[in-house]
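I am attaching a structure below and will ask some questions about it afterwards.
Let's look at subunit A:
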Amino acid sequence: MVPIAYYLVLSAVLFVIGTVGVLARRNPLQMFMSIELMWNAVNLSFVAFARQYVDMAGHIFVFLVITVAAAEVAIGLAIIVMVFRRREHVDVDDLSLMKG
Partner candidate 1 sequence: MLTVIIVLVKGLITAVLLLAAFGIMTWVERKVLARFQFRPGPNRLGPLGILQFLADGLKLVFKEEIIPTAADRVVYLMAPLISLVAALVAFAVIPWGPPIHLFGQTIPMEIGGPNIGILFVFAVTSLGVYGIILGGWASSNKYSLLGGLRSTAQVISYELAMGLAVTGVLIAAGSADLNTIVAKQYHLWFIVPQIVGFLIYIITMVAETNRTPFDLPEAENELVAGYHTEYTGLKWAMYMMAEYINMITVSGLATTLFLGGWHGPWLPPELWFLIKVALFMYFFIWIRATLPRLRYDRLMAFGWKVLLPVALLNTLATAVWVAVR
Partner candidate 2 sequence: MLSTVVFWIAAALAVAGAIGVVVTENPVHTALSLVLTMLALGVLFLLLHAEFLAVVEVLVYAGAVMVLFLFVVTLLMAGVKPPKEEHRLRLAYQTLIAGLFGLILFVLVLHGMASAGWMSTLAGPSAGTFGTIASFGTALFTQYLLPFELTAVVLLIAVIGVVVLAREQS
């Protein structure tokens, strides 16, 4: 048996790695995947807390997070495909069309 604190520290580690991924990546798909990693880290901490306090609310919240994440992935990927469809270098810093 492992104390719940270990799960929370693991969740923090995954979350921080995901944040570094979002900040350091320039490919939009890889940025998106780092955001997915952050969601997963949060899911882990929710489930750990649900186990600690024996409350199903944590599980329900994880279910909602997974569902909304799936919806967001669908729309996000559609937008990325539309924007980057015919480019050679895929870099989010090139999206400066609205710059003043």
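The candidates came about this way: all candidates are chains of the complex that A comes from, given by their letters.
To be clear about the criterion, a residue touches a chain if its C-beta (ideal position, glycine included) is under 8 Å from a C-beta of that chain, and two chains touch if they have at least 3 such contacts; residues count from 1.
On a predicted model such as this, the values are computed, not experimentally measured, just so you know.
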Direct contact with subunit A in this complex, candidates 1 or 2: 2
Interfacial residue positions of subunit A with respect to candidate 2 in the complex: 1-10, 12-21, 23-27, 29-30, 32-34, 36-37, 40, 43-44, 47-48, 50-52, 54, 56-57, 59-60, 62-64, 66-75, 77-82, 84-85, 87-91, 93
